[in-house]
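Only a single protein chain was left out; the remaining protein chains are all shown in position.
So that you can tell them apart, the chains are marked A and B in the order they are listed, and the count of residues begins at 1 in each.
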Amino acid sequence: MRERGKTALVVGGGPAGLESAVKIGQAGYRALLVEKEPTLGGYLGKLCKTFPRLENPHDLLDTKIGLLEKISTITVLTDTTVSAVQRKGDTFTARLTTGAISTDAEVEVEAVVLATGFDYYDVSRYGEYGYGVYPGVMNSVEFEARLKEWSSRQINAKPPGAVAFIQCVGSRDPSKGYPYCSKICCMYSAKQAFLIKELFPETNCYVFYMDYRAAGKEYEEFVRSVIEQKHVRYVRGRPAKVFPNNGRLEVRAEDTLMGSPVEVEVDMVILAGAIIPREETIQLAQKLGVATDNYGFLEHEFGSPATAGDGIFFAGGCGFAVEIQGALEQGAAAAAEVSAFFSEVPEGRN
Amino acid sequence: MEYPGTENAVKEVLKILGVTVVMDPDQTCCAGYVLTCSGYLPTAPLAVTARNLALVEQKGLDTYVFCNGCFGYIRELSHILCSHPHYLEMSNQLIGRWGYKYEGTTRVFHVQELYALLKDRIAEHVVRPLTGLRVAAHYGCHYLAQQYGMVDDGDLPTFHEELFDIMGATPVFYKERRMCCGYSVGRGFTHNEELVQPHLARKFESARDERVELMTTVCPGCNVALDREQPNMIKRGLDGLNIPVIDLSQLVALALGVPIRKLGFDANTTSLDGVVKKLGIEKGS
Partner (left out) sequence: MVRERDKDWTDDLYKKVDCYDLVDNLEQCLQCGKCVGNCPVAAITPSYNSRQIIRDILMGNMERLIRSEEIWRCFWCANCYRVCPVDIHFPFLMMELRFKALEYHYGIKYVFPFKKFALRALEEGLTFVPGTKGREKIQNLRATIDTEPWPVVSDKAKKEFKAIFDLTGTTEWIEALNEESDNPMICTYREGKIVDE
C-alpha cells in the first residue's frame, strides 16, 4: 500500500467518524481519529438495539473498530479533545488535550473531518411534563439505558404497569423549542416501544405523536408492526400535561383523530427530546471559519455532499439529525471527499 | 370591589417592604373584561389602555396591578398597541386631544412578581410566622399565560409555595392546582352557575383531599369564585369542605403583622375564624 503521507484529522468517534476514518485509511491515506470519551462509538455504543432491524449495535461497532485496528495508518486517540485548531496556509494545526491531567500535543494535518455528532434538548424546560420533578419521567437516552439494563437482568426487573412516550418535545415547537423536525425520534421511539413490549408483553404502551415520520427503508413496515403486532397504542395528539397522582403519572392529551380529550395513567413517561447541535461543533466551526445555520448545525457548500470549507469536511449528527445508516453513508462521503482532496489529479479538484 | 381588604393589604405590605406606591385618581379601568365578553369593540379598550399607560409614562414609573385579569388585559392590550402601528396611531390620535401620548415604554407588572423578587425582605419582616398552617396556592390563569418574561414556569410554578415556606406555613400541592377557577368569563358570561360548579367541584375535591386549610389567589375574580361558591359546593354534596380563600397579599400582610381588622375578612363568605384562631391572633387586633 502506498503511503501517501497526507493526514486527515477526524474529530469524533461515533459511527460517522469511525466510517470516515476507516475509509480514509483504506484509501491509503493517514487518519487521526480523536474521541473525547474514553470509548469509541458515540450514541451507537449506548443503544440497546438499532432500528428497523433490531440489530445489536456492538456487532457494527466491533466491526468498525476491528478495521481501524488493522489499518496501520489510522491512529486513534480516546479521552482526547481538540482544544484549538486553525488554518495555517495549506494545512491545519491542532492542539489535542488528553485526559484529566491534560497533556497537550500539537499536530499538523492537511484536512479536517468534523464528526462531532448531536446533542439532546434539555427537556426540563417543559414544566408541563415535569422532567426532573416527578419520578418516572425520563428522556429517551435514559430510557434506552433502562432497556439495556432490563435486557441483561430480565428476571430481576419489575415490569411497569404502563408507559407513555411523548414525541416532539422541543421539536416542531417555535414557542419553547426548535421549529424543525428531529427526524429520527419517531423511529427510535417505535423501537423502544417494541423493545419494552418484547420484554414485558403485559405492559400497556402508549405513544403520543403528532405525525409519525417513517421515511426510510423498512421504516413504515416497522412502525406498523409495532402497532399491529406489539399492540402499542398510538394516539395522535401532543400531551398538554403530565402530573403525579397516587404514585402513578397521569398524562392528559387530546386524541385528535377522535376529537376527544383523553387521560391515561402510566408509571413512566419517556420524552423524545429534540436533537440539537453540540457546543463543540459551533466552537470548532468558528475556529475553522466555516458556516453553521442559525441553530448551529454545519452547512455544506453548494452541491457538495460533505464539504464545509476548503479542506474541511463533515459527517453525521453535526450536520443535522441522522440515523446510524445515514451517519455511515455521510462518513463514507466525507472520506471520498478527503480522498479527492488529497489526490494528485489537479483536474479532478473543484 | 368585593374584597376591599386586598387593596389595604397590598398598600400595607408594600409600605412595610419599603416600596413607595403612587396611586393616581386619573386612572380608570382598562375595560378589558367586557371586551373579552364581546361587550365592547376592541378600539375603545385599546385607546383607554393607551391613556392609562400614557399617564404612568408621564410620571416615569411602571404600572403594578394586583389582579391577574387586569394584568392579562393590560399586558395583551399594550402588546397589541406596540405591535400594530395603526392601533397605536389611532389611540394616540384619540387621547392626544387631552395631551396624552403613549410611547410604549412603561412596563406592566403584577405585585406577586414583586413579592417573588423581594423574598428576602419579606423573610426579614415576618413577625407572625404562620406555623402549622396548610396553605395551598391558586395561581390563576392570566399571569402565567403570558409566557414570556414571567417569574416562573407556567405549568409547574413554585414561587407562591416558596413564599409560604418563608412565612412559616406548610405549602400543599394538590392535584388540580393549575385548574382555572372558571369565573369571570366562565361564570359571568359563557356558562351559568350550574355548569361551572361541576368544574369547580373537581378542584375543591382535590384540595379537600389534601387537607388544605387556606387557599390563596392573586386575582379578585378567582377569589370570588373560590370563596363564594363553597356553600353551593356543599349543597351539591361535597362534604367537609371549609377552605377559606384570601389574596396572597392578605396572607403576606398577616405574616408581616398588619392589624387584622384592616384586612377586611368580613367580606369573605367562607369564614376565616378557624384560621385566625389557629394562628392565635386576637380578633380586632
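What we mean here is this: contacts are C-beta pairs under 8 Å (C-beta built on N, C-alpha and C of every residue); 3 or more make two chains touch, one makes a residue touch a chain.
Worth saying up front: this structure is predicted, and the values here are computed from it rather than measured.
A.B. asks: So which of B:I16, B:V151 or B:A267 would be touching the chain we can't see?
C.D. replies: B:A267
A.B. asks: Of the residues B:L61, B:C82, B:M179 or B:I234, I need the one that contacts the missing chain.
C.D. replies: Among B:L61, B:C82, B:M179 or B:I234, only B:M179 touches the chain that is not shown.
A.B. asks: Sort through A:D79, A:D122 or A:D173 and give me the one touching the missing partner chain.
C.D. replies: Within the whole complex, the residue contacting the unshown chain is A:D173.
A.B. asks: State which residues belonging to chain B touch the missing partner chain.
C.D. replies: Residues 1-2, 4-5, 7-8, 23, 25-29, 31, 33-44, 47-48, 51, 72, 76, 80, 84, 94-95, 98, 141-142, 144-145, 147, 154-155, 179-180, 182, 184-186, 189-191, 194-195, 198-199, 261-264, 266-267 of chain B touch the chain absent from view.
A.B. asks: Could you list which residues of chain A touch the chain missing from the display?
C.D. replies: 128, 168, 172-177, 210, 236-241, 252-256, 259-261
The working rule: only the chains that are shown with their structure count from here on.
A.B. asks: Give, as an integer number of Å, the spacing between the C-alpha centres of chain B and chain A.
C.D. replies: 46
A.B. asks: Per the contact definition, I'd like the list of chain B residues that touch chain A in the complex.
C.D. replies: Interface residues on the chain B side: 147, 153-157, 175, 178.
A.B. asks: Name, in rising order, each residue of chain A that touches chain B in their complex.
C.D. replies: 126-128, 130, 133, 175, 241, 243, 245
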